[in-house]
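Comments concern the structure below.
One chain of protein is taken out of this complex; the other chains stay put.
Presenting subunit A:
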Amino acid sequence: MSGPSNSTMSSPSGTPTKITQGAHTRGGVGESTLRPDGTLKVTGEFAYSSDMWHEDMLWGQILRSTVAHAEIVSIDTAEALALPGVYAVMTYDDLPTEVRNYGLEIQDTPVLAHGKVRHHGEPVAIVAADHPETARRAAAKIRVEYRELPVITDEASATAPDAIHVHEGRDDHHAGHVAHPNIVHRQPIIRGDVAKAAEKADVVVRGEYYFGMQDQAFLGPESGLAVPEEDGGVHLYIATQWLHSDLRQIAPVLGLPEDKVRMTLSGVGGAFGGREDLSMQIHACLLALRTGKPVKIVYNRFESFFGHVHRHPARLYYEHGATKDGKLTHVKCRIVLDGGAYASASPAVVGNAASLGVGPYVVDDVEVEAVALYTNNPPCGAMRGFGAVQACFAYEAQMDKVAHRLGLDPVEFRQLNAMEQGTVMPTGQPVDSPAPVAELLRRVKAMPLPPERQWESSEGADVRQLPGGLSNTTHGEGVVRGIGYAVGIKNVGFSEGFDDYSTARVRMEVVGGEPVATVHTAMAEVGQGGVTVHAQIARTELGVAQVTIHPANTEVGSAGSTSASRQTYVTGGAVKNSCELVRERVLEIGRRKFGSYHPAWATAELLLEDGKVVTDGGEVLADLVDVLGDEAVEVEAEWRHRPTEPFDLRTGQGFGHVQYSFAAHRAVVEVDTELGMVKVVELACAQDVGKALNPLSVLGQIQGGTVQGLGIAVMEEIIVDPKTAKVRNPSFTDYLIPTILDTPTIPVDVLELADDHAPYGLRGIGEAPTLSSTPAVLAAIRAATGLELNRTPVRPEHLTGTAPSTD
């Protein structure tokens, strides 16, 4: 592999290209248009960040801490540097500026450990070498001497009066209102008078629940290529959820102005929240700038488990009261989220857990407290549905318990208390768009049930359909069916006063005798199908067939994050808005050129359809090709949804959320009650999506989210040793995500009740299905076994009574 020696002069391969979708794919908003990147993805041509390649590139490797909490006594890099093929070894001391920490909200995360490590797997040193194996061997030759410290692993050890502060000298904006420096953020929600309301309760149900640590387990590992540029800057090709957020964190550490850090989105192999935080971005840039050569870093799966934040494990304490006739009187809850060693998205997770902690129900008297801890466990942050997922698991278990105590059907009990449009949230915010909670439950319950003993075939039992599957552990003996229901509420978009805008650049011109729209945003396409929807919006608004999707990069303004179910709403809204501005400009040109030929140019409502300017009555005024001629119309504009406001720090009151999203599930499980094996037979979902811009993609989101909820119900959990705070199962051998054999059929009933505040009436959809899936499966297992099951995931030992008592 030889090539020009000046690496900055040649381009890497795998750089994203414009994708044009046209002629045959006319789909506008509401149609199941196919993905513009589909052909590239099925032929292996689509370049992911780990596919980036440069003829002159080096490989970067990170050395990570082998202990969770320790002082660093010394680091000796001499042996590593002496290894042939090694170009650079860097530690904290080699960082180029005084900015040496980064973070989404609180800049508490060291680029490389300084004096101390706070969790197992924290980056300590980085290496660049000419072969990945050389880089790995060099990293292994770096000698780090640790002096271990006691580990903080739970609320008791974190908030003990003499507890070591995970972060000394906190000065972040949450530090002032928390009772202990090891509490990242605390959000209470107080509404009504719980003590008085409790007097009316005929039954009071209390429960304590535990939600395990879940991993996003996106399949495309953290990776990217940093290419040094002639102007002293760097070009980073990266898989992320938000280019501009990365940029804001990367540039100061490199000591570069933001315009010298160019960022281009590479193919992203899934995200689910796990790419909101930086992983290898700064490390690759540092090594590239140090060596003057392109540097590629690709985590393997083991490293990926240490290289991104996880879903917060949580302990949840609930009290529900209800009258005999099935009305909730009050809810009290306390939610303790383990944020691990660094803050990441913990404050926002606290806000969601608190404000959504009661669920989609009408309750006037509420006391909620949510906190996130600093501990020495792995850092936790964003994952699909964050905060709301943990709460939903617990409040739905409570709803079943209350219904049982009252002798009511669990679905009817939920419907009796279901919120609807106009209901006031515990935060005092009225729900001002459709909230069809009772209807979703009705729909999901009305779906036909899968046949009993579905494993039986003409040739006897098909073990593949039974608990234990091909392990052949039962032919139906000891197998009991259970059915469970759950419903949840999730906020859409960034909340609590965040300026949650997006930017879209739209260009319209004639290419090859045809009007073409080009859509350029910095939106991270992570698989959700945003690029498909952007092309659909452009077709609908501009009346063109051909749409070109420009690669996402930082040459255009921020699109915000691909998270919080927000991208179709916000960047979709920005694309729609910019298209409308382009349309106005095109019509101005039309009026200038042709206005004198037809009075309708001045008087009628004009639309762009099928490449023509038409009146709202359908009369054709001109071809777009003739209107545009040689002119190109281009608009770049920011777009915002209506503002939100922060929650009051004492009462939690405030117009905190933009929009709410609802889904309900019914789970049918079969449990081998003797061995504790669970087979989820069917997982039906009903969800209100406002407006399905692309129905096929909507189903994909709902089914995908549902299965991630299934995973944390019965198999997925990062196990952290409570004595050492070390991760025990960082591999797909030991951290199990659902395979196609573990996954049932997922019938989906989509409801479309428009939200008048949102573009096209749409509702963000990506997260809601991840909420109710888990508690529905748990409820079904409880129904099959009669066990209380107050933790998730449920493993066989929890069903057979052989689990250790600490679990």
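As a working rule, a residue touches a chain if its C-beta (ideal position, glycine included) is under 8 Å from a C-beta of that chain, and two chains touch if they have at least 3 such contacts; residues count from 1.
The criterion applied here is as follows: contacts and distances are computed from a predicted model.
You can't see one chain of this complex, but its UniProt record names it "Oxidoreductase", from the set "Serine-protein kinase RsbW", "Oxidoreductase", "Beta-ketoacyl synthase-like N-terminal domain-containing protein" or "Amino acid/amide ABC transporter membrane protein 2 (HAAT family)".
Among A:40, A:163, A:789 or A:803, only A:40 touches the chain left out of the display.
Among the residues A:260, A:301 or A:598, only A:301 touches the chain that is left out of the figure.
On the side of subunit A, the interface with the absent chain consists of residues 1, 10-15, 17-25, 32, 34-48, 50-51, 53, 55, 131-133, 216-221, 267-272, 298, 300-302, 462, 464-465, 470, 512, 526-529, 545-546, 548, 696-697, 699-700, 703-708, 731-733, 737-741, 743, 745-746, using the contact rule stated above.
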